[in-house]
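The following block contains the structure, expressed as structure tokens.
All protein chains but one are shown in place.
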Amino acid sequence: MTPLFAALILFFFVLFFGLFLVWVSGLLGPKTKFNKVKSEAYECGLPSQETHNTKIPVKFYLTAILFILFDIEIIFMYPWAVSFIEFVQSGAGPYILGVMGVFLAIFIYGLFWEIKSNALEWE
Amino acid sequence: MDISTIIFIILATIIVVSSVSVLMTPNPIYAAFSLAITMVTMGFLYFSLDADFIAGVQLIVYAGAVMVLFVMVLMLFDLEKETEAYSKGTFSVFLKLMCGLFLTGAVALSVRQSIKGLSDVAKVATPAEQVETIKLLAGRLFTQYVFAFEALGVLLLVIAIGVVAVARSRGGTHARH
Amino acid sequence: MPDISQTAAVTLNHYLALSAIVFTIGMLCVLLRRNLIVMLMGIELMLNAVNLTFVAFAHYSSDISGQIMVFFVMTVAAAEAGVGLALAVSIFKRFKEVNIKFLEHLKG
Partner (left out) sequence: MGSDVFEITVNLVKMLFIFLLMVQLVPVLVWVERRGSAFIQSRFGPNRVGPLGLTQLLADAVKFLMKEEFVPAQGKKLLFYLAPAIALVPGAVAFGSIPLSCPVHIQRFLMLQHWWGPYDFEFQSFHFGVGIVFVLGISSLGAYALLLAGWGSANKFSLMGALRASAQMISYELALGLSLVGAILIYGTFDFTEMIAQQAQVFNFELLGHAFHLRKYGILMQPIGAILYFSSIFAETNRLPFDLPEAEGELVVGYHTEYGGLKMLMFYIGEYGHMMVGSALFVTFYLGGYTIPLLTTTQINNLFLSMGAGPNVISILTALVFHVAFFAKVLFLLWVFVWVRWTLPRFRYDQLMDLGWKTMLPWSLANVIVTAVVVAYVRSK
């Protein structure tokens, strides 16, 4: 049993278990006739002012884009962190610190630039 | 048929079906979700190739970040159905299809030619060896490829600044009022 | 009599063929679709196919460099998606349109 095969079995098992639960809940519940008012989108007792496709602030997407960029920089730190002790023990400690130091300096400059330029402000 | 073959067949089928549905679905949101399925399955395929770390990165970066961004942007655009999803004109479609088929043939042929020198039997790594693989990867990354690594740091910085600048920019001569 | 488990095993060919198929689908996506975002998705698909080739070669030739290349390609691909979407959003904000047909008029 390779870990991948086990993970795939679990993945699909849980997915189909979830779909099965959805199906069962539809089967057991009471059946009602179609009701136009009921099947409208939820609103607090008033006719809906806006539809679901309302304007979404650009802010969300800017956050997501900055997230991707910083996420990759963090992913680069994972192999660095995991092999750090080996590098240090083989006498390359200052070198590996310097390599990541330059990278981190760029990262920190980017982060503070974003903060300073109000790209991360939410009103 | 051994277990790795079954895994490969299942994953390959999912990848092909979902990537075809990226091409075929007229609604971009469904296309984005299909692409997300492709990415996740591709990640699992990397696990079967003993590239565990790369597979994890694929899940984190592609499935977890890039595709979320795509979906968010599509929600921002609010495009229910596209009016003209595909390029028109039978001739241009024919041309493009021919291009695609030609490329497939070329790639398949070159693949057939290029694999002669490589052994088909690969060793299977145990979890302990996987850890060593990561350390090997890190060792190469921070010595042999260190310049590329730092250059990517600069690239990401430039893009982080550029994206904010592009998002801020307004006006221009072509604005439709 | 040949050993069935040997002949049925997944070889490099299988991965490369899969990669070629995905690459072609991605290219068709770029060529045929007219939505800017879906075209970007096609590019991501092509990059993924290339990554698969790299990982498969790294596995079958026992050389880790392929995986490092994949790492770099992923970084560049994510950066490309970021910039591409930023441009698409700013185009959409200005013209309320992401169809490539419309963008043909942007000349001069």
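Just so it is clear, A, B and C label the chains in written order, and each chain counts residues from 1 on its own.
Assume a contact is a pair of C-beta atoms (placed from the backbone, for glycine too) under 8 Å apart; a residue touches a chain by one contact, two chains touch by 3 or more.
The shown structure was predicted, so the numbers you read here are calculated from the model rather than taken from an experiment.
Contacts of the undisplayed chain with visible chains (whole complex): A, B. Note on the undisplayed chain: of the listed residues B:3, B:98 or B:151, the one touching it is B:3. The chain not shown here touches chain B at positions 3, 29, 33, 36, 40, 43, 47, 52-53, 55-60, 63-65, 68, 71-72, 75, 125-131, 133-134. Not every partner is drawn; the one left out touches chain A at residues 1-7, 9-11, 13-19, 21-22, 24-26, 28-32, 36, 38-42, 44, 48, 50-54, 56, 60, 63-64, 67, 70-71, 74-75, 77-78, 81-86, 88-89, 91, 93-94, 96-97, 100, 104, 107-108, 111, 114-115, 120-123.
Heads up, the rule we're going with is that only the chains that are shown with their structure count from here on.
Taking each chain's centre as the mean of its C-alpha atoms, chain B lies 4 Å from chain C. Among the residues of chain A, those touching two or more other chains are numbered 58, 61, 65, 68-69, 72, 76. For chain C, residues that reach two or more other chains under the stated contact definition are 74-75, 78-79, 81-82, 85-86, 89.
By the touch rule above, chain C contacts chain A in their complex via residues 74-75, 78-79, 81-82, 85-86, 89, 93.
Looking at the complex, you find that chain A touches chain B at residues 2-5, 7-8, 53, 55-56, 58, 60-62, 64-73, 75-76, 78-80, 82-83, 86-87, 96, 99, 102-103, 106-107, 109-110, 113-114, 117, 119.
Of all the residues in chain B, the ones that touch chain C in their complex are 1-2, 4-5, 8, 12, 15-16, 19-20, 22-23, 28, 31-32, 35, 38-39, 42, 45-46, 49-51, 53-54, 57-58, 61-62, 65-66, 69-70, 73-74, 76-77, 79, 82-87, 93, 96-97, 99-100, 103-104, 107-108, 111-112, 115, 118-123, 133, 136-137, 140-141, 145, 148, 152, 155-156, 159, 162-163, 166-167, 169, 172, 174-176.
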